[in-house]
Structures are given as structure tokens and as C-alpha cells.
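What follows is one structure encoded as C-alpha cells, with my remarks underneath.
The complex appears here without one of its protein chains, the remainder shown in place.
For chain A:
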Amino acid sequence: MTTTRTIDRASLGWLGLLVVSTVGLPWYATGGIGASALTLGLSDRPWLLPVAGLTFSLAALALIARDWRRHALLLPLVIAALAALLLQAFGIGLNGPVLPALGTLFPTAASGQTGLGLGGFLAGLALLGLLSDGLAARGFCRGERFASACVIIIVALLTLFVFFPILKLGAAAFTDETGALALGRFVERITAPNLWGLACFTSSQSCGVVINTLQLGILSATFATALGLALALLVARTDFRFKRALRALSILPIITPPFVVGVAIIVLFGRSGMLTQFGAELFDVRPGRWVYGLTGILMAQVLAFTPVTFLVLLGTLEAINPTLEEASKTLGARPLKTFSTVTWPLLRPGIAAAFLLAFIESLADFGNPIVLGGGYDVLSTKIFFAVVGARYDLGNAATLAMILLGLTLVAFWAQIRWLGRSNYVTVTGKSDAGLVAPMPPMLKFAAIAAVLPFAAFTIAVYSIVLLGGFVTDIGRLDLTPTFGHIWTAFSFELGTEGLRLYGSAWDSMITTLWVSALSAPLTMAIGILTAWLVARQDFAGRRAFEFGTMLSFAIPGTVVGVSYVAAFNVPPVDITGTMIILVISFVFRNMPVGMRAGMAALAQIDRSMEEASQTMGAGGAKTLRNVVLPLIRPAIFTALVYSFVTAMTAVSAVIFLVSARHNMATAYIMGRVENGEYALAIAYSAVLMVVMVACVALIQLLVGKRQLGRRTGMTGATAAQPAE
């Protein structure tokens, strides 16, 4: 702490990184160590010179300035360098200049340039670091440099990996195949009769895709909410015997790849399904294809989403203060009256939340419609077919994606409007002590009647998943045990040359494990950091920042997938077909979950503990490590597990992003389902689920879920006071 600071270590770190990445590292993704911005700029790519030149100016400033961070020239230079970097990166594409002005300025730009490499990305990162340093010196984030760097870098990442792809996709909807603006094409696309047709309500023809999507969403949300409510009432308000089993059941869908239920339904009810055959023999009718289409998707979705609605409604029910119901009883109301006048009105917000949640999930669902759809198209599958396969039509896919995104955002907006941001709090909300009112008997029987078929169905589906991979042909009820399917997928040989993996599934399994293992800690880190920034830091634009992260959560996976296709298969960020793009897509899709877990945990912690740490000389990073992280361990665990599990089971975004070299388990299974290899698909799914559970156990072992004991509960009470 001296007043004659020239440049300190942190700033020197960023500056050093900047110099190394413009002078020493390969600027492009393709190219050797020698091909840095400086050397290329001096030979035939003069548009790289401004970045290199500004880098040297910054270094020179560091040598002469007395107080570098506060020097009036620092921010202008950094911003100019960032602008120069972005302008050349986006202004000159693979086939020459995108901005004609750059073409006249730099004739050699006509030969184009490839995507940015290590040097380019690290130079960008270093400039962002310097920007955050300079801003912190001017009071941004209360002068806290670590927080400032986190804000700037996370905003940049979100912009690059969430908003830029969506914008690029949006642009694709308004352009034609050559990339020229074509409003006419957009009008044509968005008014296409196969989008909005209402024929299914009046005839046996099918409706438009949008109508189908909405119809499915509403039906599926209605049924899932009703079932969820029945379950929640049974668990919270009766002495129903199988409560624990019901709670356990609700965890299953989280670890179930989304289309597995669909496959099980085909095995049960498909053309040659078990029950179909059985029914056909019983009633002597020809087996039908009724399960393909709305009915089948609906069954699968209700099964998949009911646990979510159940958890939301259980949270709401448990948060209802029983004294209210008691009060009603002491005033002489009968159970049914109490329920309809007290419990039901208090439940309504929870019901709305559950409905919207299921609706949003249904809009985003890709796995079930693609397995069970038959001729019933919904937006997510239609988008997929528009970019995969022979009829590649990005403009059309983009238009459909924009419609899907619009619908989702409306539902999301309604959810926020209705419930504020409290909806995740109610999920865990616990009530005061007190006796809950028993349910009116009539209601109880209705609930049981609704729940029993659901339970039976769930058990049937999961028995098939567990059993199907290990018997010869479960569809035809040939229950001879076999490891044949597993062996096809995972055969190996332990020979003289060591372990050799022959099975067809190994590649995708290993990629999946890699991607999950890489993305889980990254997702957790970015999610928790973001939560900490939003909950604890004070910076201009914090509200917008928070809103942006929430928005990124609302984007359906299919839309993310197709937007990545639109944005990242051309320079400057050309990462299609790599494992990086898979990891990145998971990190930014799942990050909001980690963030929510982090925010909920931080809300429980008195922020003056962090402030105490700061006054004792710990900067943001040390405070985070020494004080915050130890206290929010459960949230870290949640974030890790969630992101790991989602990376293993998600299909909607990755299906667009996998490549022959980097295939993922879910995409592979999907392929088997399309080929009708159900047994193999089921066997692989079962293995996937087992691996997942094992990994979760491992994470638990590593992170530990140790809660601070009851003794600390005492300070917890004082700590719960809001900081002044």
C-alpha cells in the first residue's frame, strides 16, 4: 500500500497475457506458434496490426505511467483494442470481408480468415481483464477487482454464447440462402399453412405445428398438474402409507434420459408392443398405431413432468401455515369447506406455477415427440428436421425456433409476473409447527384413484427400462436372460496389448463422461459466481445482468442447438464439431440452475461475514474461498450434480451439436431407437443411469454434503438478520 504504485501484479498478469497472446501464440485456430497477430500483421494481414499496436501502447503506458490503473489513457486504449479485435474478427469472414469498407482498406482481406485460436481468445480475455481492472479503479463493484473481472467476463461469455447465437439465428429467419435480407421469405415462412392450420379440430387432417405444440403443451400441463396435485395432497395431507415411495419416485425423471419413457411406451403399446399384442388377442382386433402421435407423447410427458409439478405443489402445501386451516376449523367449518375456502385459494399460485413449468417443459421437450411423434409434428422436432438431413433450411429452422422461443418467453414472463422470483423458495419452504388439516375423504379417494394408475404405469415403465436390456426381446415377452445387448454396446478385450474396447457404444460413453466431467465443474463455478455477483455485488446494470441469466434459462434446448449451428460453424468462433461446443452448450444451459441454488443459499447467509473478511484484507477471491464457499457447500453439491446429470441425459441441444468424432450417449441411443433397436437402446439407457448414480455418489464423496451441525443453527438465527 504505497501511493507511488506504477503497475501491480494483477494488472501485470493481464498485460502479460495480452502481450504473449498477440506476440507469441497462434492467432488462428489453424496455424502454428509462429503465426501470431504480430507476425501475420507484419506480413500479409495488416488488419491485425491495430490490436498488436494497441497492445504495445498499453505496455508502454505501464512503463511510464505513475498510477497505471487510474491513468486517463488506460480505458480508451483498452476499449480501442477490444473494438479493433472484434471489428477485424467479425468484419472479415472465411470468404473475405463482410464489411466492404474493410475490403477497400485491406485488399489482402479478400482471401478471408479462419476462426480465432488460442491467441485471439486469450487476447480478448486479457483485454476484458484490463477493462475490469480499470473500471474497478474508478469505483465499479465498489472497487473490488475480482468481482469486477467476474462481472465483465461473465457478461462477455453470456453475450457470446447465449445472446449472440440467438441474434444470429434471428437474423437467419430474415435472410435467404445467400445471406441477403429477404423480408418476403420471412413472411412466407411464418405464414406457412403447416404452422397455423386448424384442420384437426374440424376434420381428420392434422393441425399446424404451432397449434400442435400448444395443444400438447396445454394438455400435458393440465394432466401433469392434476396428477401432481393429487400426489402432493396425498403426501402432505393424509396418512397415505406409501409417502416415502412417492417422494423417491419423484427423483427418477431427473436421472432418466428424456426419451427412455417414450421407448418404454412403445415397448408396451407400440404396434408390436406387449400390451397391444395382449389386447389384440383378447379382443381379437388388429393391433393399431394409436400410441404414435398426441396420445403417446402426452402419456410420456405426463409421466415425465408430474414429479416436477408434484414437488412444486408439495412445497406450496407445506408452506401453507396450518394454523390458517386450524383457524377455519375452530370457526366451525367442515373439512370440505375448509379446503375450498382456505387451502385451495392458498394453493392457486402453486398450481399456476406448476402448470406453467410443465407447459414450458412440454414446449422444450424433444426426446418424446421424436420417438413417439409419428406424423404429429411439434416445433422442436420440426426445427430438428429442418436442419438435419437432406432438406437443410436454416432460415425455416430459425423462423420455427423464433416462434418456439416466443411462446416459451411468454410462458416464462407469465410465471415471473405471477410468482415473482419466489418460486424456488416455495419449493423448499417449510411450515411452522402445527397439525395439518386432514383431507376431506371424498377428495382423498379421488386423489388415490388418480394416483394409482400413474403409479402402476410408472412401475411398468421402469421395470421395462431395468429389465429390457437384459432379456432377449422384451417387446415380444421373450424373457430369456441375456447380456447380448450390453455386450454389443460394451464389449471389450483384455489382451496382451492391454484393454481394447470393441463395443459400439464405448465412444459415445467416453465422450459423454468427458463432457459431463468437464462441464459440471465449469457450470457450477459460473453459476455460483453469478449468484454471488447478483446477490452480493453492487454494480451498474446488475438488474439487467440477472435478467439476462434468467432469460438464458428460458431458451429451449432445441433453439439453443440450432442457434449454435447458426453461430458457431463460421469464423470468428468456429467450434462446430469439437468437444468444446458440447461443453459450452451445457455450461450455459445449466448455469442458471447453479445460480439459483447459489442465490437461495446466499440468502441464508449474513453478508456481514463477507464484509468482515473484506475489512480484514481479503479481496473478493479470498473471501469467496475462505468464507462463502464453505458456507454454501450444499448449493455447490446441488449445482454439480444437476449439471453432471443433465449433461449425461440431455438430448435436445446436443443432437444438433454431436459429430461423428464426438458423439454423445443420448444421441447414440436416439439413433438406435430410430433403427428400432429398442433392446440395445434400453440396455444402454440402464447403463447410463447406473453410471450416473455412481458418479453422483462420487461427487457426494468429493464435495461432501456436510451440513453445519445444529450448534451452528444458533448463529444461523442471528445470521439470518438482514445486513444493515
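Quick note on the criterion: a contact is a pair of C-beta atoms (placed from the backbone, for glycine too) under 8 Å apart; a residue touches a chain by one contact, two chains touch by 3 or more; residues count from 1.
As a working rule, contacts and distances are computed from a predicted model.
Missing chain, UniProt protein name, picked from "Ring-1,2-phenylacetyl-CoA epoxidase subunit PaaC", "Isoquinoline 1-oxidoreductase, alpha subunit", "Pentachlorophenol 4-monooxygenase" or "Fe(3+) ions import ATP-binding protein FbpC 1": "Fe(3+) ions import ATP-binding protein FbpC 1".
When the whole complex is considered, the residue among A:Leu346, A:Met609 or A:Val691 that touches the unshown chain is A:Met609. Per the touch definition above, the residue from A:Gly24, A:Gly197 or A:Gly619 contacting the chain not shown is A:Gly619.
Among A:Pro107, A:Gly143 or A:Gly406, only A:Gly143 touches the chain left out of the display.
Taking the complete complex into account, residues 1, 3, 70, 136-139, 142-145, 606, 608-609, 611-620, 622-623, 626-627, 630-631, 708, 711-716, 718-719, 721, 723-724 of chain A touch the chain not shown.
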